[in-house]
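A short write-up of the structure that comes next.
The complex appears here without one of its protein chains, the remainder shown in place.
After this line comes chain A, so read on.
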Amino acid sequence: MYDADHNRTESRVSQNEIKISSRNVQVYYGDNHAIKDVDVDIEDRLVTAFIGPSGCGKSTFLRCLNRMNDTIPICRVEGDIHIDGEDIYDKRVDPVQLRAKVGMVFQKPNPFPKSIYDNVAYGPKIHGLAKNKSELDDIVERALKRAAIWDEVKDRLDASGTGLSGGQQQRLCIARAVATEPEVLLMDEPCSALDPIATGQVEELIDELKQNYSVVIVTHSMQQAARVSQKTAFFHLGNLVEYGETEKIFTNPQDSRTESYITGRIG
């Protein structure tokens, strides 16, 4: 409880720092209206959790935030999404640049079949973040340290990233995302393929990451949402039903659908 209180004060302090704001967002896959009228303000330097039953559109909405939906031909996004006050669906915005600023970690760990070093160096290299090899080495080391995996891999940076355990792979993917110096980190069920110990490690990591980033995490586990997030959004059938302080959502939900979901009656 102490932690939750602490977090709340912190979130109050940052109340005005809105990082991402969406208004009237609609997403269609062909004729399927997957996201309906979503308005949400995501704050900087805290963890926002998206919860809701399967197929309600959590991943879809998350993918709108870094325009990953652009890679799906049948997907169409309407409405406004602003990051730092800038419309990310504006024609002048290059989605490729945007994705460097809004990093993403996927449900299943997906390290490239390259060495651990090259996995992390991939983003900095394509964005030209390092002037020379030693700078790149620094970036890689810093990212691996921030992802709390440095000690485990520092002696085998040349080994293949696919040879790590599931939890290590996911932390490597987080390191890879962190290495491009994003401002927002999107995580789509980052722990669903992991065992409880690895989950604990990643959750700890998320808690640390919020000091520098705005973190948005999709999760199926309500315990996880309660443990790591300060704000929670509940989605149902493409609608954003309720959004607010995590503690309030879990102890005193306003909407009956939210209550049914968190008490396990819909899911």
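FYI, a contact is a pair of C-beta atoms (placed from the backbone, for glycine too) under 8 Å apart; a residue touches a chain by one contact, two chains touch by 3 or more; residues count from 1.
Keep in mind that, in the parts below, contacts and distances are computed from a predicted model.
Engineer: For the chain omitted from this view, which of "Serine/threonine-protein kinase RsbT", "Urease accessory protein UreF", "Phosphate transport system permease protein" or "ABC transmembrane type-1 domain-containing protein" is its UniProt protein name?
Structural biologist: Cross-referencing UniProt, the chain left out corresponds to "Phosphate transport system permease protein".
Engineer: For a quick check of understanding: of A:K58, A:R99, A:H236 or A:R257, which residue touches the chain that isn't displayed?
Structural biologist: Considering all chains, including the one not shown, the answer is A:R99.
Engineer: Out of A:S22, A:T48, A:N66 or A:Q168, which is the one that touches the chain we can't see?
Structural biologist: Among A:S22, A:T48, A:N66 or A:Q168, only A:N66 touches the chain that is not shown.
Engineer: With respect to the chain omitted from the figure, which of A:A177, A:A226, A:L240 or A:I262 is a touching residue?
Structural biologist: Answer from the full complex: A:A177 touches the omitted chain.
Engineer: Need a quick check: the contact residues on chain A for the chain that isn't drawn.
Structural biologist: Listed in rising order, the touching residues are 66, 68, 71, 73, 96-101, 103-106, 108, 110-114, 122-123, 126-127, 162, 173, 176-177, 180.
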